[in-house]
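The structure appears right after this line, and notes come after that.
Shown here: the complex without one of its protein chains, the others still in place.
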Amino acid sequence: MRATRKVRPASVVKWIILVVFLIWTVVPIALVVINSFKVPKDIFTKAPTLIFQPTIQNYVNAFTKSDFGSYFLNSTIVALSSTVIVILIGTFAAYGLTSFQLRAANGIANGFLVGKLVPVIALLLPLFVIINAIGLRGTLAGPAIAHVALNLPFAVWLLMGFIRDVPQELEQAAMIDGCTKMQAFWRVLLPVILPGVAAVFILSMQYSWNELLFSLQLTTIGTYTLPVGIASFVGAVSVDWGTSSAAATLTMAPMIVLGFFVQKYLAEGTTGGAVKG
Amino acid sequence: MALTGLTACSTGGSTDNSSGPPQSNVTLTVSRWSGPQADEQKVLLDQYTKETGVKIQFDAIDYAQLQQKQTLNMSTKTGGYDLIYVPEGWVGSYVKSGYLTKLDDMVKDATLTGANWDYADIQQSGIDTYTVDGSLYGLPYFVQTPLLVYDKDALKTAGLAVPKTWADILKAAKYFKDQGTGIALPFRQGTAIGNLMAVLLAGDSTSFFDKSGKLDLTNSKVVDTVQFIQDLSKYGLEGSNGWHWDEVNKALQFAQAPMGFTTSGLFSALEDPSASQVAGKLGYAPIPYADKAAGLIQSWSWAIPADSKNQQEAFKLGAWLTSKEQQKAMATVDPGFISFRQSLADDKALVANAPWLPAIKEALSNGVTLPLQPAATEFMTALDAGLSGVVTNGDDPKTMLQTVQASEGSKF
Partner (left out) sequence: MSTTTARLAPLRSRPGYAKRELRLAYFLILPAALAIFLVMILPLGFAIYASFFQYSLGQPMVFVFFDNYIAFFKDATALRSLLNTIIFTVLSLSLCISIGVGMSVLLKSLSPRVGNVLRAIFAMPILISPIIASLIWRYMYDPTYGLIYFVLNSIGLHGFGGLTASSTALICIVITDVWHATPFIILVASAGLTVIPEELYEAARIDGAGAARTLFNVTLPLLTKTLVILILIRGTDAFRVFDLIYGLTGGGPANSTTSLSIFAYQQAYENNQMGYGMAVAVLTLIALILLFGPLMRNSARGRAE
């Protein structure tokens, strides 16, 4: 019953490229995960060791030497809330800028992007003063506000690109059927640009989850997030490789799992039918 | 009678209450870098809370972000910190910016320090380091200095004596380089290489400055020192040009390097049998010198921000941390912790666990500090980059020094 298939050279090359890229992507991550189960004398060996006595001591350290549980909770709150806000006000702005023949649209869109071009190091001091003045220093709102703003330009630009590809008749047809402009947006346009929303979701989540500077400087001890905790292990004083690797593994895992769930929306948009218009 | 009885009763009641767990509604926030020392300190601070009822928020963050976080808070006067950990290098600019409180009156007040605190027991060099324009701004806490660490057996096998001079160390390092290893050096572009140069200059009886206090990098002794750094770097263990102190320490700890320059604050890990492959096998000596042994006083102190709302309580905690008992407790769990307390210098229990103490004593008897002028950080940043070029690219030492002299000389 085995069908003999002719193997095309192009297909062989394709798979070689894919496998090489797979190794390139995975090996460094696997290394840190494996190290997280090693005692120092197994980490610092000349040849990489694959056979060793695994230990969970590094994970125990990560939890006992720091407030890992609280970091985790804080990171979840900041990343989720800032991402939801980015998607909400980002899609609104992208819709407003592309779909209303605004004369100022070009200028506003470019203004958004110029904001993104400012090196973050220049933002820190004035933003610290502002956040302190409005009484949000030491709250989770501080980093969340910063992350919203830092993610917005990218989100708006990407979503503008997606919306622009969707013919305007799509909502106009819905409006003729009695929808208001906003109802048309929610019910007709949003499902079509879902791949873009998914991309914004995952990229905004990962940025907020991993951002260190504002998460450390705008907060106080009770509102620290995971990167602050990681940095305290990795710090310049003396790198505790085992504990760092354990904390790193715990920090990456939720994002990687989330990536697996979200990425199918990236590639399986419902656009196909809609664009035919 | 009844009334008196009642009063006595209630007094008795409150006395009972205060001999139980003490109450206090003070919360102090302490700022310092994270790492093993912070973990050990946290245990002590929990004990302080138990003794006094004062709650402590122990804000230990990555060293790289520490100064930034302290300055952002103090320049904005958030009152976020009550007690901050400060090295000598930051004190000058902190005082100039008005961030710190003077401690002169508080150190004399026994109600704040406690009865047996003994200010005079703290080494004068520590007090001097944290005195700016005649006022004390920090309670000296601990000191470290770079030393030469070597594998005693490896030296013996090689038939070499403990290196004392530049010629000795070059010979020993060359021997090990030929054997396939070399000396582990903290020659990453960063502060360690500049610190080492300061020690070498002191060991050559010179410094970055001439007698009038002007930057003087082009005199022949300074050039010779940088030339020595370049010569030594040729025998460095592979990777040395990307290492800071902690990586050198790791190379020694895992027996990759037979010798190396590292700093005493990290020594505990070297002699911890559970973490080190060379515990008990190492020897410690001052950094080899051209003239006489020298050390670098690199220290940390506790200071109180001017915007703290609990200055007296903060000082009490600072005094408690720098008391003999607590300093001894730190040195007991972390033998690399060297206090400024003279009475602890010859403490038998501590000396037994710290084989490096004689070498540290010798080095610090000729101890210098890094330049502390406000422009010093810029100068050291430029110098560290220049030294990195000398050891990695083989840049000419004299040309490099002339370049740094030209760009930085006018700032002093």
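Order of writing sets the labels: A and B. Residues in every chain begin at 1.
In this section, a residue touches a chain if its C-beta (ideal position, glycine included) is under 8 Å from a C-beta of that chain, and two chains touch if they have at least 3 such contacts.
Everything numeric in this text was worked out from a predicted model, so none of it was measured.
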Full-complex contact with the absent chain, from A:V188, A:I221 or A:V234: A:V234
Chain A, residues in touch with the chain not shown (by the definition above): 10, 14, 17-18, 21-22, 24-29, 31-32, 35, 43-48, 89-90, 92-93, 95-102, 105-106, 108-123, 125-127, 130, 145-146, 148-150, 152-154, 156-158, 160-169, 172-173, 175-176, 181-182, 195-196, 198-199, 202-203, 206, 209-210, 212, 226-227, 230-231, 234, 239, 241, 244-245, 248, 251-252, 255-256, 258-260, 263-264, 266-269, 271-272, 275-277
Where the unshown chain meets chain B, residue by residue: 64, 67-68, 71, 74-75, 93-94, 96-99, 188-190, 237-242, 251, 256, 374, 377-378, 381-382, 385-386, 388-389, 391-393, 395, 403, 407
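FYI, only the chains that are shown with their structure count from here on.
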CA centroid of chain A to CA centroid of chain B, Å: 39
List of chain B residues in touch with chain A within their complex: 29, 33-37, 39, 57-65, 68-69, 72, 76, 78, 80, 244, 246, 249-250, 254, 256, 266, 269, 275, 277
Complex contacts: residues of chain A adjacent to chain B: 40-41, 44, 65, 124-125, 128-129, 132, 137-138, 216-217, 220-222, 228, 231-239
